[in-house]
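Of the protein chains in this complex, all but one are displayed in their positions.
Which chain is which? They are A, B and C, in the order written, and residues in each are numbered from 1.
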Amino acid sequence: MNETSPSSTATSTVLHRVPFYETDAMGVVHHSNYVRYLELARIRWMDEHHRPYREYIAEDRHFATTRVEVDYKRVTRFDEEISIRCWLEWVRGASLRLAYRLDTSEGMVAIAATEHALVDSNGRVRRIPAADREQLKSGVEKRGR
Amino acid sequence: MNETSPSSTATSTVLHRVPFYETDAMGVVHHSNYVRYLELARIRWMDEHHRPYREYIAEDRHFATTRVEVDYKRVTRFDEEISIRCWLEWVRGASLRLAYRLDTSEGMVAIAATEHALVDSNGRVRRIPAADREQLKSGVEKRGR
Amino acid sequence: MNETSPSSTATSTVLHRVPFYETDAMGVVHHSNYVRYLELARIRWMDEHHRPYREYIAEDRHFATTRVEVDYKRVTRFDEEISIRCWLEWVRGASLRLAYRLDTSEGMVAIAATEHALVDSNGRVRRIPAADREQLKSGVEKRGR
Partner (left out) sequence: MNETSPSSTATSTVLHRVPFYETDAMGVVHHSNYVRYLELARIRWMDEHHRPYREYIAEDRHFATTRVEVDYKRVTRFDEEISIRCWLEWVRGASLRLAYRLDTSEGMVAIAATEHALVDSNGRVRRIPAADREQLKSGVEKRGR
């Protein structure tokens, strides 16, 4: 994963104030919750830079998660505000990859990436419609990856 | 809720060893998780004393939860083993009520109750089939409630 | 629980947009998540009408949950916005009770109540400091309960 943040690409940011129920007995947010925070950010990203995920669902299409990677840099605690920034890394015929950076006012919390395949409710892989794919590609970072 | 345990009724018990991810920053299991433990126990209860819940699902029937009550008596911590005991309190035309008692070797952790309505996947209330209802009634506690 | 909403008391409202990860295979928010939503609302209530919960934590005081009741009226789905309103029902020497009403634009989703005891990190019950208790009492609904 590339730790730097995107310079010239469409990003979305969600702010999340840590609820007590996401902390664990180490006194910090349990690491599994960050995987959920990524979902908050990519739903927002679709709202802002593509089209609402609920439209895909209404068409019986789901972006099934096929890979998750998270590198944890710093713990967070109850009541801290985390920003989760999301951007698109690539899009292919039936799949795409999103990247994420999580921060608090104290510094970087984590970097992450997720990959997704478009499937129908029977789990069959389906091509991303050409118009959607073109629109998505226009949001991919332009730095030569 | 009746704090005593059932004397002459069909009960089921699930054992659950507390994972770290169910603890919170007070160092104990977050109270919301006990609501999930109740589900583990009633699924087991259906397996052992009625019929598997997955059969209902296959028939497009779900026992939607309409009420939850939990009285918390004692905290539990990572790696403790909790027993969750479940029994049926009553059954009506389209609904039923289950009771629960949670314990560790240290003593009573909580008592609880849940009420459920049978619905289809459109959320419409459906009568519990007569044969199922009769079978369920035979499992209700016999203490004159 | 009193289904009507408070007329002349201090309330706080949190808005929560349903993430996909809080839905279940019935296609709706799993009922256990509403217990977590209550926590979001009471943390906000403390911020707005009492003092921040993180101050209690810093003083080694926690409002341990001793009772939860939820009556579910209507299901909610991915991407719906739920408002969770919270107000104080009563306060005693070492405990208090909060009430809640959850709504979407479609109507009432649930009513709920939680009871809490003030404890230290050893789990010992501690009196609510007199000044805090008086301030809390001033926020209790004035309708003769």
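Quick note on the criterion: a residue touches a chain if its C-beta (ideal position, glycine included) is under 8 Å from a C-beta of that chain, and two chains touch if they have at least 3 such contacts.
All of these numbers come straight from a predicted model, not from anything done at the bench.
**Q** Taking the full complex into account, find the residue in B:79, B:106, B:120 or B:134 that is in contact with the omitted chain.
**A** Touching the chain that is not displayed is residue B:79.
**Q** In the complete complex, the non-displayed chain touches which residues of chain B?
**A** So the residues of chain B touching the missing chain come out as 19-21, 36, 39-40, 43, 52-54, 57, 78-79.
**Q** Touching the absent chain: which residues on chain C qualify?
**A** For chain C, the residues touching the absent chain are 20-21, 23-25, 27-28, 30, 32, 77-78.
**Q** State which residues belonging to chain A touch the missing partner chain.
**A** So the residues of chain A touching the unseen chain are 25-27, 31-33, 35-36, 39, 57, 62, 64-72, 75, 121, 123.
In this section, only the chains that are shown with their structure count from here on.
**Q** Determine the chain that sits nearest the middle of the structure, using the mean of its CA atoms as its centre.
**A** Smallest offset from the overall C-alpha mean is found for C.
**Q** If you average the Cα atoms per chain, which one ends up farthest from chain A?
**A** B
**Q** Would you kindly tell me how far, in whole Å, the mean C-alpha position of chain B lies from that of chain A?
**A** Here chain A and chain B have centroids separated by 36 Å.
**Q** Between chain B and chain C, what is the separation of their C-alpha centroids in Å?
**A** 24
**Q** Find the geometric centre of each of chain A and chain C from their Cα atoms only, then give the gap between the two centres in Å, rounded to an integer.
**A** 30
**Q** Going through chain A residue by residue, note those that touch at least 2 other chains and give them in order.
**A** 20-21, 78
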